[in-house]
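Missing here: one protein chain of the complex. Every other protein chain is in place.
Presenting chain A:
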Amino acid sequence: MKLLRKLPPEARLLLPAFVVILVVVAVPLLFSLYTSFTSYRLVRPETIWNVVWFKNYIKLFGSSDFWWAFGRTVLFLTVVLNLEMLFGLALALLVNQVTRGQRMLRTIMMFPMMFSPVLVGFQFKFMFNDNIGIVNHILQNWFGVTQAIPWLVESHLAFFSLACAEIWNSTAVFAILLLAGLMAMPQDPLEAARVDGCTPWQAFRHVTLPFLMPFVYIAMTIRSLDVGRAFDIVKIMTNGGPAGRTELIWTLSARAGYEDARMGYANAMSYVAVLLSIAFTVHFFRKLNASRQFLNEVDA
């Protein structure tokens, strides 16, 4: 109590929040970090005390399966984020042009977000089924395709199919945030650009887009965390296969942790995935600050 009294009042007020964060966030994080240095197996609880130091990490870094999954996760993040940004921007610009029924369009636009990723995974899995799926059915019956296209098997097509499901599910996040940016945008600079004789493309490129960039980077940050832990859709549609062609870090980690019960090894893998997400977040925050600084300089 004496120690508490010595603390400044603002620290005393913040203390409960620090305690809650410590219990809810820090303890589980530290616990999982500790287990990543053990040979912990779920079905043999006593192994939690068997410290193996960096053995799990050494094994992980020596595994080609892990590095393939790591590279694929980075590629998946890059492709999905950029495409979602482009589609979201296009949607936001189109909806922003609409003067009547915009509210209804905004609601419809958000429908995919309301579906659980598990359900989206099942929907796309059945749509892309090579034998009884609707995509091949349409291609074969309406467009004269004579082959069954292996959407979930051939490596590029499987990557494309997973990206489609992920993009369909979450493009609305970009669209809504960018639409909010467009609606908040002052009209004076645009009108000044028109008076100066700018083409619509030039006005978009040099006025609208710089103003939207902070919104783009906020959306990128949020979605990079989501896509970085992409699991449900991939688990349902391909479970990382076939032959590891769609394996991402989290499908590999979940299999090691919950099916093989090798929780120590899985936690080591998870920490690498978390570091990857942090790297993306730091990158986007830097971009966000740079774009805000640019806007401030323009205003000044």
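Criterion: a residue touches a chain if its C-beta (ideal position, glycine included) is under 8 Å from a C-beta of that chain, and two chains touch if they have at least 3 such contacts; residues count from 1.
One rule holds for everything that comes next: contacts and distances are computed from a predicted model.
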Looking at what's absent rather than what's present, what does UniProt name the missing chain, "Sugar ABC transporter substrate-binding protein", "glycerol-3-phosphate dehydrogenase", "MioC protein" or "Glutamyl-tRNA(Gln) amidotransferase subunit A"? "Sugar ABC transporter substrate-binding protein"
Among A:F76, A:F124 or A:W151, which residue is in touch with the absent chain? A:W151
Listed residues A:T73, A:T238 or A:S270, member touching the removed chain: A:T238
Contacts of chain A with the missing chain: which residues? 42-43, 45, 65, 129-132, 136, 140, 146-153, 237-245, 255, 258-263
